[in-house]
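I have a structure I would like to understand better, so I am pasting it below and will then ask my questions one at a time.
With one protein chain removed, the remaining protein chains of the complex are shown where they sit.
First chain written, first letter: the chains are A, B and C, and each begins at residue 1.
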Amino acid sequence: MSGTITYREAVRAAIQEAMQNDERVFLMGEDVGRYGGSYAVSKGLLEQFGGERIIDTPLSESGFTGAGIGAALNGMRPIVEIMTVNFSLLALDQIVNTAATMRYMSGGQFNVPLVIRMATGGGNQLGSQHSHSMEGWYAHVPGLKILTPATVQDAYDMLHLALKDPDPVLIFEHALLYNSKGELDKQAVPIAIGKASVHRQGKDISIITYGISLFKSLEAAEILSKEGIEAEVIDLRSLRPLDDETIMASVSKTHRVLIVDEGWKSGSVSAEIMARINEQAFYELDAPMQRVCSIEVPFPYARHLEQAALPQVDKIVTAAQKLMEEL
Amino acid sequence: MSGTITYREAVRAAIQEAMQNDERVFLMGEDVGRYGGSYAVSKGLLEQFGGERIIDTPLSESGFTGAGIGAALNGMRPIVEIMTVNFSLLALDQIVNTAATMRYMSGGQFNVPLVIRMATGGGNQLGSQHSHSMEGWYAHVPGLKILTPATVQDAYDMLHLALKDPDPVLIFEHALLYNSKGELDKQAVPIAIGKASVHRQGKDISIITYGISLFKSLEAAEILSKEGIEAEVIDLRSLRPLDDETIMASVSKTHRVLIVDEGWKSGSVSAEIMARINEQAFYELDAPMQRVCSIEVPFPYARHLEQAALPQVDKIVTAAQKLMEEL
Amino acid sequence: MQIDINQASSYYRQMLLIRRFEEKCMELYSHELIRGFLHLYIGEEAIAVGVMDAAGAEDAVIATYREHGHALARGIPAKAVMAELLGKAEGCSRGRGGSMHIFDAKRRFYGGLAIVAGGLPLAVGMALADRMMKRDRVTICFFGEGAVAEGEFHESLNLAALWRLPILFVCENNGYAMGTALERSESEQNIAKKASAYNISASQVDGMDVFAVAASAKEAIAQIKENSAPVFIECLTYRFRAHSMFDAELYRDKAEVEKWKQKDPLTLLKNQLETAASGSQLDEDALEKEVASVIGEAVAFAKNGTLEEVADLEKFVYSEEVQQ
Partner (left out) sequence: MQIDINQASSYYRQMLLIRRFEEKCMELYSHELIRGFLHLYIGEEAIAVGVMDAAGAEDAVIATYREHGHALARGIPAKAVMAELLGKAEGCSRGRGGSMHIFDAKRRFYGGLAIVAGGLPLAVGMALADRMMKRDRVTICFFGEGAVAEGEFHESLNLAALWRLPILFVCENNGYAMGTALERSESEQNIAKKASAYNISASQVDGMDVFAVAASAKEAIAQIKENSAPVFIECLTYRFRAHSMFDAELYRDKAEVEKWKQKDPLTLLKNQLETAASGSQLDEDALEKEVASVIGEAVAFAKNGTLEEVADLEKFVYSEEVQQ
């Protein structure tokens, strides 16, 4: 049952299996049916499951996301697809003010087993209204869980985990990852929500990252290795909850920290990780922590500008080198 | 021209003067006119300026905020009032995807001189859909400026500063501050956007805060002072841009940092400040930085629970004491 | 008109309970036992009572922050609501919700939601779930006329009609959204007419007349089931009190309020009964006593209630168990 497939196929397979195994699961969103999904994730599912379970919605982000909450409250296990994180702002009221609060403000009477998937990130030259990485924002909100699958295995596993979770789970799929390929073992026991993965062991510096930046970080680690710097590369996997344990264990080993995150720098996930390391492992640090984030601009269209705005392998390498130079 | 007035009156006076001096300024929002404003800020202004400039809007947060952007693009200086930060999520698409990006994506051709004011914060037992402090979220977004007046003087000054700014400025007024009283000197030269204020000099620890937490921090500082701990208390005033200079100067003096912030802890403003101090003044720190934030819950109604969720003077004192105990 | 005296007494008792319950709330608010926002339903009782009479136990109800009346009419015990208003652990939302967030899973009462129009998308999803699971249920969604201007209203009505979902939309048109009169919020002020623009069958009903509301709701629910399509009713009503406890009511004049008070739903019901063929009369004293005793017990229960442990502050942010 293991083999090499694309990230897109992994998400699709997970949706497909979940729908086969549980009649409560359905997929809803703009163009998930006849069009096949704006990133072609759900291609073929309409033919397999019909329009009652693969629901093309009108352009009404707040309406259909809220409908997902309602359906979840009423016994279903909806998967809501929002095309791109920027559009999710139209549904934010429903997500933050209702989905995240329902259980709490009802004194535990109602829970919202809703899964929301959306594409995130830049690099496709889509400009200022389609390219941002706002998953860190969502990670601020109690009541939500935030997942960021980077690998094909996680793209598959996390959808299943999210569907089993009784609370609202948001999954952020980086748009540039859909075509990436990797191994999928469907029998593997999935790593639980809230657990980070150490993708590369190292003793000199911890590179903490998630999503597409994992691959840039791994590439940087190989370059650094040639210079004798052994980086440990951690994929956070989940931004809420964060896996403090894995982070601190790595910091206690390497004593140097670099965080790589495609969000805008100020107020990003990287800031929260720095804050926690400062709180929980301050005396382990041999040097100030560093971060490579996106430059704080609405993303530009022109390729050279957009690339300059994004975290890149060379920036990671340089930041790591500088960090190693500190006494 | 100086005297003691309420925060509410200070905001009102600033709106009033701006409207008298500049025909392009107008106020628009739900119930700003006949009702007098949900927090009574605009009481009397309808009578003075008429319904063409004090515009009661229907319940359409996205619509009227977007209309504010449009009016700003077309030469006006609108002040949009959103009743409560939670409702601003309905307008977030307009604020983040349009107001913040317009100048950039048009290559500098259009700017958006829009002021958005809203009430923020908890403590009024308003529950899970009315009580949060999301200004930190907005501070993540390039293209926006984020102000958090704590004092009566700033409530007045910042409105004027915001109206003079060519870019979108959001002003967060803590709902519990409207009745607070303070000195207002209308002739005083306002402290610029992006500058923090040192409200209390101290040599032992820096308490960095903003909004209503300033007063809790000052109270805590007095208690600490009796124990011989002299805290420096900094009011950030502006969350974007942040005044790194003032922060680092204080850290270099005290070498200990406590941040007090009513936002939910994870991913809050406090995290960003910790990140920057780590980056810019790491070697100045004698101990790990600490923060007192809101507990990560959708706010509960019951008073004892809500109070337990909020930063409080005793929590600040205890955190500061612990921080001083570190070697 | 033929009026059944038992039906009439039952309506009257329920409306009276809501009325007296809320009058008590005002008192407790002035004693600072209730805090936060408190939105009274006084004047509008006929709507909740009439609609709930049409609702089955298996149907779902979604209301707003002005929902004491809906909660009581739905059968949530007065003591559970009162304890909630006093922030007690015995409250129906364990003190976490307060006046704006009444919930009751057993009675399928889904709030108590305080974002204007925020409940409408939920109704769409609830009804969608029922249809997918082939359950013969209706979702009843209450909201004020102020909600009509919000985008969520539009998106939800379209989805409901497009997907032919079993939803009863009940617009409580009391003429004002806080201080904003309908004519200052809508270019088209006939709300039922707006609903028709989505091809939803819609009508206006006198919201002060509990019989009219109940009849219209019953017909609507039958129609929803028959046509598998949503129905919209606009109930014309008025709130006799301020929007909340912080409202100087600068935006409407006393004469208008007085005019509407002439149409008090409780008085109207009494008059209807008197002029009805039956000629029977309500035993008002007995009903007042019964209601007073329910409320007395509710207040005592609430006052004697306990405070949730502060240690449990974070309880219910997430579910405890993740089923595998």
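As a working rule, a contact is a pair of C-beta atoms (placed from the backbone, for glycine too) under 8 Å apart; a residue touches a chain by one contact, two chains touch by 3 or more.
Predicted model, so just to flag it, every value in this text is computed and none were measured.
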Which of C:Ser9, C:Thr64, C:Ser99 or C:Asn158 contacts the chain that the document leaves out: C:Asn158
Options C:Ala149, C:Met208 or C:Cys235, residue touching the unrepresented chain: C:Ala149
Contacting the left-out chain in the complete assembly, out of B:Ser62, B:Ser197 or B:Thr246: B:Ser62
Missing-chain contacts mapped onto chain B: 24, 26, 52-53, 57-58, 60, 62-76, 78, 93-94, 97-98, 102-111, 142-143, 145, 164-167, 193
Positions on chain C contacted by the hidden chain, ascending: 149-155, 157-158, 161-162, 184-188, 193-194, 196-200
Missing-chain contacts mapped onto chain A: 30-31, 33-36, 38, 56, 58-63, 86-87, 90, 124-130, 295-298, 300-305, 308-309
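Everything below uses one rule, namely that only the chains that are shown with their structure count from here on.
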Chain at maximum distance from chain A, centres defined as averaged CA atoms: C
Rounded Å distance between chain A and chain B, as computed from the means of their C-alpha atoms: 30
For chain A paired with chain C, centre-to-centre distance based on mean C-alpha positions, whole Å: 40
Junction residues of chain B - those touching two or more other chains: 62, 86-87, 90, 127-129, 296-298, 300
Set of chain C residues in contact with two or more other chains: 93, 95-97, 101, 113, 115, 118, 151, 317
